[in-house]
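For this view, one protein chain was removed and the others were kept in their places.
== chain A ==
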Amino acid sequence: MNVHEVSKLLNEHENVAELTKGEFVCPVCEKDTSDLLQLNNHLDSAHGFAEAVSNGNKSIDALSKKQEKGAEVGTKAKFDLKRSHWAKSNYGQSRCNECNIKVSRSTGVLNCRRCGQIFCVRHCQSVMRLNKNAEYDAQNGEWCRCCRSCFNNRPGYNEFGILENRTEEFVKLRTSKNEDKQLQLLQLEDRFVRLINGILQINRNHQDSLLASVRKSTEIWRFEKSVVPWTPDHFVLTCCICLKSFGLTLRKHHCRLCGKIVCDDVNTNCSNQIPVLSLVNAASDLPIKLPASLDASEVSTQIRACSICTRSIFKKRKFEKEMSMPLPVIFQIYESMYSNASIILATISGLQAAAGGVQEGSQTNSLSVSDVAKLSKTRRQLLNTFSAYDRLTKHLVSSQPNNSSEARIQSAIISQASAFIQRNMLPLKHLTSALTSGSLSQESTPETSPMSTALCFNNLSIKEVKDYRNQLMVIKEQRFLVEDMIATATKQRKFDEATTLAKNLEELKMQADGLAELLGEEGFK
């Protein structure tokens, strides 16, 4: 090891020791400095950072200032950062914008080069590239000190999530591909119409004739061949769809729509005899002249078509027909549940704001009777919507799904609905308690309104009856909820929960009974 290496090693050594001591590392070039002051000086001189504070100048000792001046000549000539936007700072008076401590000599003071605010050195450690007007310039700017928020708010720093929309490209490709298919389809449909019309015509022509059946079939056969040229039999050895070779058991057949030769294997369904009538019904939008009355022979007429042709003619029609079918019951219920839910959410947020008012009102005792009435009216509406929602949920539970997917959707909706009720019913409970306490405080003021004393049920004023009823309703709902929870808890074998819940249920029952007694005849049935 030569001398050079040793000294290098020692240097390394020292740096490491310093690092662990204070971490005054230049953020730009990673040079280690012994303390804050040196770091500042280093930054100012080596990287063209302007000196820290205008009135802090005195604090910088003469020696370092000399050093700085020497270094300044080279860098400052090149880069002259705008400084007019800097906030003025005073030791012991100004505060760091981030941590709000008073800046002092020990904390140091710096202006963020970009926003000009005052920071202590600890909170002004980031660097970014700025141009002369103190604006962010990623490519040509000079490295300058800045505060955390300027650093974080640089354009592009916190961005994520690229999306690439390929829909347009896809649609273009699809239209170009589909144009061809459309033409073919039109041709096929045209052929189909001619074929059906022709066959029906021939049928009609022979309606009265006696020898009809023999002549008719040859005529139809000839006609079919005129609509589309049939592929000659001897050219083809295999079915053009399933590629099985023909033989004694597998006979050749012509598709009346495209003229190709296909088999009629029942397993592959390459071609089928299809009754004319069902074809006409399935494609009712095509211009087929259907006679007013159909006799037996017409009903029984069939034509052979390959699976490809039937698919291309009827696929879209079938799809559209299915689309126009009414929604399954489950979906219909869901739609009304959804609208109910959105009403509930809207009213709750309104009510919550109002309830805040009620609570304040009860404290200051300045709540008017009409306000309470209005609030309790909306509350009643809300409860009605809730019960409607609940009814819908029950309806959903009882309705029968058509297939397994619908069953899954059904159960998902049910779980979502119960979560919804749990989530929104509970804040409502708090609201009602706020409301009742509000109205009770109203009541406790000496009976002034003659109305309430005049109308008495069971020794209770109307208002009392209403209140008790509401309370009873709340308790009953809670009972229902708790019972539900007990059931699930026992199902999941969480018996400690279940016993706690059972105790609650007992309490609730007692409360409910007490209220029911109070209400007497005015209670619910």
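We adopt the following convention: a residue touches a chain if its C-beta (ideal position, glycine included) is under 8 Å from a C-beta of that chain, and two chains touch if they have at least 3 such contacts; residues count from 1.
Here is the rule we go by: contacts and distances are computed from a predicted model.
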Absent chain [UniProt protein name; select from "Signal peptidase complex catalytic subunit SEC11", "LANO_0F01200g1_1", "Trafficking protein particle complex subunit" or "Late endosomal/lysosomal adaptor and MAPK and MTOR activator 5"]: "LANO_0F01200g1_1"
Given A:D264, A:D371 or A:E497, the one touching the chain that is not displayed: A:E497
Residue among A:S84, A:T218 or A:N403 touching the omitted chain: A:N403
Sole residue of A:K82, A:R95, A:R154 or A:R304 that reaches the chain not shown, by the stated touch rule: A:R154
Interface with the undisplayed chain - residues on chain A: 8-9, 12-13, 16-17, 19-20, 23, 25, 27-28, 30, 123, 125-126, 128-129, 136-139, 141, 143, 148, 151-152, 154-157, 159-167, 169-170, 173-174, 177-178, 181, 315-316, 319, 322-328, 331, 334-335, 338, 403-406, 408-409, 412-413, 415-416, 419, 422, 426, 429-430, 433, 475, 478, 481-482, 485, 492-494, 496-497, 500, 503-504, 507-508, 511
